[in-house]
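A short worksheet on the structure shown next.
Let's look at chain A:
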Amino acid sequence: MEHTILNLVVLTILLSNIRLLNTSRLPVMILSVAIQGFVIGVLPLVLHWERINLSLWIIALIMIAIKGVILPRLLHRSMQEAGVIREVEPFVGPTVSLLIGLFLLALSYWITFPLRASLPEELFFVPVLALFTVFNGLFLIVSRKKAITQVIGYLTMENGVYAFGASLAVDHPFLVELGVLLDVWVGVFIMGIAIYHINREFDHIDTDKLSTLKH
Partner candidate 1 sequence: MGIPLLIGSWGVLGIGSVLLCFIRNRKVTHIVGTVTVVVSSLAILGAALWVLIGGKAEELYLSWSVPFGSFYLRIDLLSALFLLLLGIVGGVSALYSYGYFYPESTHRSLSAYWFFYFCLFGGISLVFTAWNGVLFLLAWEGMSLASFFLVLHENNKEEVRKAGWVYIIATHGGTAFLLILFALLGSDLEVWDFHAFQYPAAMGTVLFIVAFIGFGTKAGFVPLHVWLPEAHPAAPSPVSALMSGVMIKTGIYGLVRVVSWAEGKIPLSWGIICVSVGALTGVVGILHALGKKDMKEILAYSSIENIGIIGMGLGIGLYGMSRSLGIGALLGFTAALFHVINHGLLKSSLFLGAGTVLHTVHTRNIEELGGLWKKLPSTGALFGLSSLGIAGLPPLNGFVGEFLLVVAVLTICLQGNTFLDISLAILVLLSLGLIGAGSVACFTRLFGISFLGELRNRKGEYSAERAHGVEGGTFRIPLYILGGLNLLLGIGSIGLAPFVFGGVVSTLPGISYDTSLGTIKILRQTLFPLAIVGSIFLLLTFFLFMLRTWILKRRPIETSPTWDCGYILPSPRMQYSASSFSRPILRLFHRLLPFSESFRWEGNLFPETATYASTLCDLFVRTVYEPLFKGLARFATRIYGLQEGRNQVYILYIALTLIILMVLFLGGNP
Partner candidate 2 sequence: MSLILALLLSPLFLGMIVKIKAFFAGRKGQPLLQFYYDLVKLLQKGVVYSSSTTVVFRLSPWIALAAAVTALCILPLPGYSSWISFPGDFFVLFALLAVLRFSLVCAALDTGSSFEGMGASREVLFSFLAEPALLLSFLVLSFGLEGYSLHEILSNPFSIGGGKLVALYFISVSLFIVLLAENSRIPFDDPNTHLELTMIHEVMVLDHSGPDLAGILYTSALKLWILGSLWVGISSPWRGGSFYLDVLVFLGSMIFLAVIIGIIESILARVRLIRVSHALSLATVLAGVALLWIIG
């Protein structure tokens, strides 16, 4: 049962990442990141089914709420306010993005490989995918132009970090809590304030225009 769920979770993470990579439509991206957030919120429960306790439940619920619901909604609103629904001409096109994603997956596999020895067989793919998600988020930030897409990339990366923490450092729930805090901050500050201001000041949120400060 748990294994099936776990496999499902892993698969969802993978698929959402791939979707994030090859779409240029913002609503789709927000949806993907929401699904990913939801799944990753569930992840600790699945991973530690046998020793589940109250605090874990609470954390998981908060995470699901934030990552799966609140942040995507905030993003959606900013998107509508800014009036953008497409990532036009990203630096890296969808196909190439996918290829790079494949490479990143291989990289995460390579880096996480030594973990295999110390993890149960069925759990191994969790850190691999977590790391992949981190890289994927970074890649999204790097390869997309709109501020809002960058935030999505950042959220993806956060998801990865959280998943990573959930899979590895379950003995130290403090870390997991930190992840929550971080997400709240990012959600509130970056999105709520910064995008709002950028929108007001520049009339669009294309970060290409945010490059007057150089050298």
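The candidates were selected such that all candidates are chains of the complex that A comes from, given by their letters.
The rule we apply is simple: contacts are C-beta pairs under 8 Å (C-beta built on N, C-alpha and C of every residue); 3 or more make two chains touch, one makes a residue touch a chain; residues count from 1.
All values derive from a computational prediction rather than experimental measurement.
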item: Options 1 or 2: the chain contacting chain A in this complex; value: 1
item: For the chain A and candidate 1 complex, residues of the former touching the latter; value: 91, 107, 110-111, 113-114, 135, 138-139, 141-145, 150, 207-208, 210-215
